[in-house]
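Heads up, this is only part of the complex; the chains shown haven't been moved.
Labels A and B are assigned to the chains in the order they are written; within every chain, residues are numbered from 1.
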Amino acid sequence: MDREAARALLEDVRSGQVTVGVALERLKALPFEDLGFARPDTHRALRKGFPEVVYAPGKTPVQIVQIVKSLRAGAQGVVVTRTDEELSAALQAAYPSEATDFPEARVVLVGAPAKPHGGQVMVVSAGTSDLPVAEEAAVTAEVTGAGVERLYDVGVAGIHRLTEELENLAAADALVVVAGMEGALPSVVAGLVDVPVIAVPTSVGYGASFDGLAALLGMLNSCAPGVVVVNIDNGFGAGYFASLVTAQMKPQPA
Amino acid sequence: MDREAARALLEDVRSGQVTVGVALERLKALPFEDLGFARPDTHRALRKGFPEVVYAPGKTPVQIVQIVKSLRAGAQGVVVTRTDEELSAALQAAYPSEATDFPEARVVLVGAPAKPHGGQVMVVSAGTSDLPVAEEAAVTAEVTGAGVERLYDVGVAGIHRLTEELENLAAADALVVVAGMEGALPSVVAGLVDVPVIAVPTSVGYGASFDGLAALLGMLNSCAPGVVVVNIDNGFGAGYFASLVTAQMKPQPA
């Protein structure tokens, strides 16, 4: 029942064409969906212009192309994550002029990215093997409108590399910090600068890393305040959250 | 070496009282600490005025009072978390006019809270048993300068209670969502409104909740973008992060 239907019903009540009892029944009989007009719009529309997102694993390229098509109707852009070569080819074939492939990030964007919202995100990663997850975060933040800088390969074992970059770290509105193995990097970074840290554990490691569990637990137990965590290898989630919070931030004074 | 010491050394160089070689050696011999002045200030001083924090468990009341004393030197306020009655009494005895007890939150603030920074945080919780963790988050956000609203007892099992509050949820700059048992509330909330969600799993539950593990895993696997997670029962961490990110946010248009 959209507004017009509701208005018509009320007018029929007013005009006496529909009794109060019948109107009450009609309202009661309506499924929730049609009462959706009562759902308040979020007044700032935080994610306005953000692309829709499709997580690829477990779906066939054919299914994904169909899903992308149905989402294109209502969105400026659609992001597909965890793509592989075959899927990327299928999307580029379906959208020859609109699909942008980010192979290192395993992301394909169909359509246009969001307009820059002014927030600045820095993506920090510990090792070369963490790069795909870091890139997934970086590309996600970019296509949702954030400005992104990358600071890669600054592991805890060589902490001086990190300290060289203090000013750059401090200049960001939010930091996405990606690390596998012991996952100590977010704690160290959060101890150095006063910037919110979104920590991403990766499955990089072996043995007692238990596919990222060690890094995940380490990050959840960070003794530095100002650290939150997403799922193992969830570069997308971190980049998205970072873009979402920085989109609302005040520009920094020069 | 504080600024004055550095300035004095440089002036001695300038005046010729100290040779360049000697000055160089003095600089080299200094431990890192004394070179701290070279650490770039984060230009927005995000956490400026935030109280210092002391996590109480594992420490005796005597130790904690000492730690608070040493921290009072450089901070407007000191927050002690996970307090109990004995510790609260000890702090109130040591700081009769300055200690504020928040017993439901198990928090004591010694000194003044941060000035309001304008950010608005809503703390949402699923059940009555989650209240101490929710209050820890709420009080933490308050004493670090956020405006806080509370929306308690809105579990997933009665989702209509949540839908009644959509406008209030959507009006917040950030949401802290606290839940034990299956931990589904943050996903549901993030699916309803476009506001960043900081999810706090609690150890409320029994059996296969495994002291909060079920809720933690549920939140980490949230299929709704815009959700990040902190440690089990870490109300402090969530309230702190929420306050930190909302401190920088633009006021919402009326």
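Keep in mind that, in the parts below, a residue touches a chain if its C-beta (ideal position, glycine included) is under 8 Å from a C-beta of that chain, and two chains touch if they have at least 3 such contacts.
In this text, all values refer to a predicted model and were calculated from it rather than measured experimentally.
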Every chain here is the same sequence and 2 are shown, so how many copies does the full assembly contain in this file? 8
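Just so we're on the same page, only the chains that are shown with their structure count from here on.
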Determine the centre-to-centre distance between chain A and chain B, using the mean Cα coordinates as centres, and give it in whole Å. 23
With touch defined as at the start, can you tell me which chain A residues reach chain B in the complex? 39-47, 53, 166-167, 170-171, 173-174, 193-196, 198, 216, 220-221, 225-232, 236-238, 240-241, 244-245, 248-250, 252-253
